[in-house]
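Pasting in a structure now, in structure tokens, and then I'll have a few things to ask.
Omission of a single protein chain aside, the complex is shown with its protein chains in their original locations.
Up next is chain A:
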Amino acid sequence: MSVLMPQKRYYRQRAHSNPMADHTFEYPVCPEDMDWSQLYPEFYVDQTLAKGPVQVEFADIGCGYGGLLVELSPLFPNQLILGLEIRVKVSDYVQDRIRSLRAAETGGYQNIACLRSNAMKYLPNFFSKGQGLVYTNTDVEEVHLWMVKHFSEHPLFTQVPDAELVDDIIINRLGTCTEEGKKVQRTGGKNYLAVFRRVEDQN
């Protein structure tokens, strides 16, 4: 039985959801208790797929309709990618979309999954401390400037200069594969990208 692709029109929800309200979310008590096998069943059945201990290495905070997840999945086949989305309908859409993609004849997409959650509050429940990169992208200049200001002022982050990002495969896709990104392209808007690296505390 093949699984039909979900139709977006049944999953429309307005863009804003109050993250301070007490929505009911399921989240593990701590990262050690999280059962990732529910989201990535093939990675946990067949350990030969993973090179080392399996863990989620990419998190798309506010993944919307899952455009970026779907785009990145074939590029990083051995790494797990998680999308977090707070909206009920939208997270459900992504879950249905991934399910139908996995069930298709061509298969794949076992390394992406979506969770409905409030990243602001519950990120520490899912993930232990990590190092790495933060990619930010927006078409609103003020938001871009705000993000750059706050990340730059934060002693634990430093901005990665454009020169270092020339070969980055994620950068080129950030502005084009998401629903928002495509809308910006259609209306002739501009994409503002900024990448930050976690650094050690100087104090």
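To be clear about the criterion, a contact is a pair of C-beta atoms (placed from the backbone, for glycine too) under 8 Å apart; a residue touches a chain by one contact, two chains touch by 3 or more; residues count from 1.
Throughout what follows, contacts and distances are computed from a predicted model.
Participant: Tell me the UniProt protein name of the chain this structure doesn't show, selecting from "AP-2 complex subunit alpha", "Spermatogenesis-defective protein 39 homolog", "NADH dehydrogenase [ubiquinone] 1 beta subcomplex subunit 9" or "WD repeat-containing protein 4".
Facilitator: Spelling it out: the chain absent from the display is recorded in UniProt as "WD repeat-containing protein 4".
Participant: Write down which of A:39, A:72, A:101 or A:195 is the residue touching the left-out chain.
Facilitator: A:101
Participant: Which parts of chain A are in contact with the chain that was left out?
Facilitator: Residues 1-8, 10, 19-20, 22-24, 29-31, 65, 67, 70, 88-89, 92, 97, 100-101, 103-106, 116, 120-122, 124-125, 129, 154-156, 182, 201, 203 of chain A touch the chain absent from view.
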